[in-house]
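Provided herewith is a single structure, encoded as structure tokens, for subsequent inquiry.
Here the complex is missing a single protein chain, while all its other protein chains stay put.
Up next is chain A:
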Amino acid sequence: MTRRSVLMGVAIAALLAAAPALAGSPDLPRKSVELVAPPFVHEHEQATKSGPAIVAFKMAIVEKEVVVDEAGTKFQAMTFNGSMPGPMMVVHEGDYVELTLVNPESNSMPHNIDFHAATGALGGGALTHVNPGEEVVLRWKATRTGTFVYHCAPEGMIPWHVVSGMHGTVMVLPRDGLKDRDGKPLHYDRIYYVGENDLYIPRDETGKFKTYESPADSYQDTTEVMRKLIPSHVVFNGRVGALTGANAMTAKVGETVMIVHSQANRDTRPHLIGGHGDQVWETGKFDNPPQKDLETWFIRGGSAGAALYTFLQPGVYAYVNHNLIEAVELGATAHFKVEGTWNDDLMTQVTPPGPIAPGRVGAVGAPVAR
């Protein structure tokens, strides 16, 4: 970039900052929001008294090598803003999402974005193709409430870009907030965004995962693995264990937590081991009444769902894809650490493990049960 073009850029930015809105924009107040990496979500009002606004977000596309498991398996990721999934954007119904999508010169291929929440132009995909060194600004109106997936969708390479990490979620809240099926307001004390990603990493003839210099180098082999539909990993937030240990999600007894769960490509079935889904929008769309007291909920591939749960018991909870093979063998496990006081009424260990009482079925020397 020349010094002259930098100066031009500064001048244009100054002009834009001075103007209330871009030429041709709806005559609405503007605000810009800094995105944060999942599982966290940028600050937002759950219900708002203010009118619709233009909400400006900016995301850079980052192609980079990442490590996806404890064995150190390397993967050529493509990401929105450097994270898998990309950051969650929260607006209210009637707001306009205005996204500046930057494809830095350092990247190797064109990208775009398809918002499931947007209307027309393949969700914006047809209007947002950016080559390395380009940026684009897209504005769309949030006309439907709910959690909606966004993803990259370049011609001919859509599934590859999606399973390489290019997906995220937009949450469009009702202006007056969430409601239960009787119309009573619902609130959350914390919100976490879990983005599930099936990975298809090729192996060599000895079974070891292969490494590649660039996304393009990995394309042919990866596509072959993808076509067999058997993922090598199924992960939350980009890698096995991304939401466990020191990065486990936290809550306190009595707090209500919203968990938004997206899967841009493949069906999944979240389950909170030892807890429930108090109010669940399985399809993620808030104009439908939430289902109550679910044990496991179903997220269709290409969608995001939302669940509210008020923790009642302290301890360590596993939040899994309840295809347990995917959870335990392939990586789709997260943990919640919950502080608080144990409720003996909800559960107690009446007798600790010990020898079976003499004479009972199964005791040493007792008759075998028939």
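Simple rule for what comes next: a contact is a pair of C-beta atoms (placed from the backbone, for glycine too) under 8 Å apart; a residue touches a chain by one contact, two chains touch by 3 or more; residues count from 1.
In this section, contacts and distances are computed from a predicted model.
From the set "Sulfatase-modifying factor enzyme-like domain-containing protein", "NADH-quinone oxidoreductase subunit NuoE", "Monosaccharide ABC transporter membrane protein (CUT2 family)" or "Peptide/nickel transport system permease protein", the protein name that UniProt assigns to the chain left out of the figure is "Sulfatase-modifying factor enzyme-like domain-containing protein". Remark: the omitted chain is touched by one listed residue; of A:Ala216, A:Ile230 or A:Val316 this is A:Val316. Considering the complete assembly, chain A touches the hidden chain via residues 70-72, 206-208, 244-246, 248, 273, 313-318, 320, 327-329, 333, 335, 337-342, 344, 348-349, 352-355.
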